[in-house]
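Of the protein chains in this complex, one is absent; all others appear in place.
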Amino acid sequence: MALSAPSVTDAMGGGFANPPRDAAIAFRAALGVMARPGLIREITGGHPPLPLSPAAGSLLLVLCDPETRVYLSPSCDTDAIRAWLRFHTGAPLVSAGQADFAIGPWAELAPDLPLMRKGVQDYPDRSVTLIVEMDHLSPKGARLTGPGIKDEAWLNLPDIAAFAANARSFPLGFDTFFTAGDHVAALPRSTRVAGVA
Amino acid sequence: MYVAVKGGERAIDAAHEWLADERRGATDVAELSIPQIREQLRLAVNRVMAEGSLYDPDLAALAIKQARGDMIEAIFLIRAYRTTLPRFGVSAPIDTGAMRCDRRISATFKDLPGGQILGPTFDYTHRLLDFALMAEEGAGATPAVAEAAGAARAAGGAEATALPHVAEYLDREGLLQPEPEDNTPPRDLTREPLDFPADRPLKLQALARGDEGFVLSMAYSTQRGYARNHPFVGELRIGRVAVSMDIPELGFAIDLGEITVSECETVNQFTGSKTEPPKFTRGYGLVFGQSERKAISMALVDRALRWEELGEDDVGAPAQDAEFVLSHSDNVQATGFLEHIKLPHYVDFQSELELIRRLRAEAMMASTGPQEAAE
Partner (left out) sequence: MSYNFAYLDEQTKRMIRRAILKGVAIPGYQVPFASREMPMPYGWGTGGVQVSAACLTPDDVFKVIDQGADDTTNAVSIRRFFEKTAGVAVTEKTAEATVIQTRHRIPETPLCADQILVYQVPIPEPLRFLEPRETETRKMHGLEEYGLMHVKLYEDIARHGEIATAYAYPVKVEDRYVMDPSPIPKFDNPKLESPALQLFGAGREQRIYALPPFTKVASLDFEDYPFDPSKAAHPCALCGAEDSYLDEVIVDDAGGRMFVCSDTDYCASRRDTGEAA
């Protein structure tokens, strides 16, 4: 990755080619996985600077704008990504505790999790959505049950205990997208999580 | 036989054609032009702009024409159009102190710096039908009157910066409840869902786009004793103010144009409460265009809604109830929900029908049961 400041043209590239259409298709992927925890789908259209994945970039393009506050974890907090995000979404960058969306690998997000917004009793929706960058996504590891799941589903979660605890605090909590390459999966707070017996 | 719900598409097409025909009316009468509506029905245009929350006299005139003069329908057209507009930025707050006033009156002081400016008002007209207006040509202002009006407007313009707000005089004496400085950007009803408790900027915003009739009646109810708040029109001013916007790329603000607004500040007697000493308090109204009935109504309702902030008692009056007022002030919401009961409800009604039949059968059985058993 280049260490020099990103040029304007770098920041301007990598957006949706046809925003209304691409955003609609990418949103349906995001909606599909949030409604069916454990399901892994392709999500494309966004080409953010590295180390962000195309899947994470596509989610940011679909969901973020000047009305959403975004936190970039340390490894994602580069000039190139800041410039790209500013140009394509206009989203203000904030600290982890104020964020509507927090992006980065689990190891970088987890320490700040206690600070992040989990909603309040009357408004549990006023809570953070994590976009957790993963090496890969596969339907194994943790056993998932709850809304959106017929009997059970499986997903390679980075931390079973943290997500199990999140489910126990329902209806408060955070909701998570997992991204790897051009694939996305999700885990809403409503999903009950168990490790392999 | 069973065709009742079929033919929806054809029925809609036919209704639209008929509607277009009705809108045009008799074709031997000249079609109304947008400039005619904009210039000659200006108060209607103002109301559509105010409650449509979009300052564009030509579009408001078009909406009035398309809506056949149905004001709420015209407001609705403007709101629906407004939805599709991207937002480029936020203007700087307008400075009504720098208003170029066409009209400026105070009911609290006989005279004051800048004077009373009566302006174009119905106030002292005798409400007699002017049959001269029935003549199609030649009625209305003579060139001499038009010239005088132009001169008065120009004079108002010249004095613009010299018209201090009446409230400032009371303020200097410390008789007026000070309003806290607050530069937090106000919440935006058109971009965020309404949510309670609502702060004053949000309440004022809802009142500014609220139905004129609703706000008027709420204000009237306070005058008749439902949370009476003893208002005087400290000042009513109507005129033109500049709208400017900061352009970060340029590093300074540029003027985007001028809008006409009506501003009303009431001075309300206040004998003090548990938390506040006796002093005067304020109500505030600001509306697009010359809309003074609305501006005054808004100020009265604003004042009634401030009971909590001023430590007054909740007397249970409708105008004190922010959730009640704000939830029911929007005529586009109200008319939609009211009129939706025209839509088919066969399914809900059917389920009610079955329930009522069953409950009746059970009730009859219960009351006639013993006899039946005896038979």
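So that you can tell them apart, the chains are marked A and B in the order they are listed, and the count of residues begins at 1 in each.
Methods note: a residue touches a chain if its C-beta (ideal position, glycine included) is under 8 Å from a C-beta of that chain, and two chains touch if they have at least 3 such contacts.
Computed from a predicted structure; not experimentally measured.
**Q** Taking the full complex into account, find the residue in B:Pro86, B:Gly225, B:Pro277 or B:Gly316 that is in contact with the omitted chain.
**A** Touches the omitted chain: B:Pro86.
**Q** Touching the hidden chain in the complete assembly: which of A:Ser58, A:Thr78, A:Thr129 or A:Thr179 does that?
**A** That would be A:Thr129, which touches the missing chain.
**Q** Looking at B:Asp58, B:Asp182, B:Asp255 or B:Glu352, which makes contact with the chain not pictured?
**A** Residue touching the absent chain, from the options given: B:Glu352.
**Q** Residue by residue, what part of subunit A touches the chain that was omitted?
**A** On the subunit A side, contact with the omitted chain comes from 19-21, 23-25, 27-28, 30-32, 34-36, 62-65, 67-68, 100, 121-125, 127, 129, 146-150, 170-171, 175, 188-190.
**Q** Since one chain has been left out of the picture, which residues of subunit B touch it in the full complex?
**A** 1-2, 4-9, 11-12, 76, 79-80, 82-87, 190-197, 323, 327, 332-333, 335-340, 343-348, 350-355, 358-359, 362
The rule is short, and it goes like this: only the chains that are shown with their structure count from here on.
**Q** From the mean C-alpha coordinate of subunit A to that of subunit B, what's the distance rounded to whole Å?
**A** 43
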